[in-house]
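Of the protein chains in this complex, all but one are displayed in their positions.
Moving on, here comes chain A:
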Amino acid sequence: MKLLTLNFVSCARKACKSSTSSFPLHPRDAELELVEMEFNPQFLQNMLPKLEWEALQIICNELALPTLPSSTPAASDLFESGGEGSSPAQPTQVARDLHKLLLETTIREGLLVCSNCGHEYAIKEGIANFLLPPHLV
């Protein structure tokens, strides 16, 4: 599971959906893997405003990844402010770092824990399983 995904998933239980503590889910015993993905700065620029930045910070902190800026980077942080040249704006290191974090950093094995109900969802071979046991449905 990509870290970008973790910014959009919550506990699957109906009872948890209304609680703010069901998001984000917290990784536990996570084994991370870097998987190379094609870099698309335009995609990043459009994705940035959709992110819950604070949730992303929490996850980075829990996974002991480098600290993020304190607020969502602006679109202007993603491209070098070039001169008058006609060549397209070059992506910045910030853009490359975000790409690596959101799209290339994946949880290969581990658990995702809901801090509202404590339920643990397993991730195996990169695929999270959100099916609930009958007593939690």
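In this text, a residue touches a chain if its C-beta (ideal position, glycine included) is under 8 Å from a C-beta of that chain, and two chains touch if they have at least 3 such contacts; residues count from 1.
Keep in mind that, in the parts below, contacts and distances are computed from a predicted model.
*Asks:* Going by UniProt, what is the name of the one chain that was not included in the view, given "SUI1 domain-containing protein", "Alkylglycerone-phosphate synthase", "S-adenosyl-L-methionine-dependent methyltransferase" or "Eukaryotic translation initiation factor 2 subunit beta"?
*Replies:* The chain we cannot see is, by its UniProt record, "S-adenosyl-L-methionine-dependent methyltransferase".
*Asks:* By the contact criterion defined above, which parts of chain A meet the unshown chain? Give residue numbers in ascending order.
*Replies:* Touching the missing chain: residues 1-2, 4-5, 8-14, 17, 23, 35, 37-38, 40, 42-47, 50, 52, 121, 125-132, 137.
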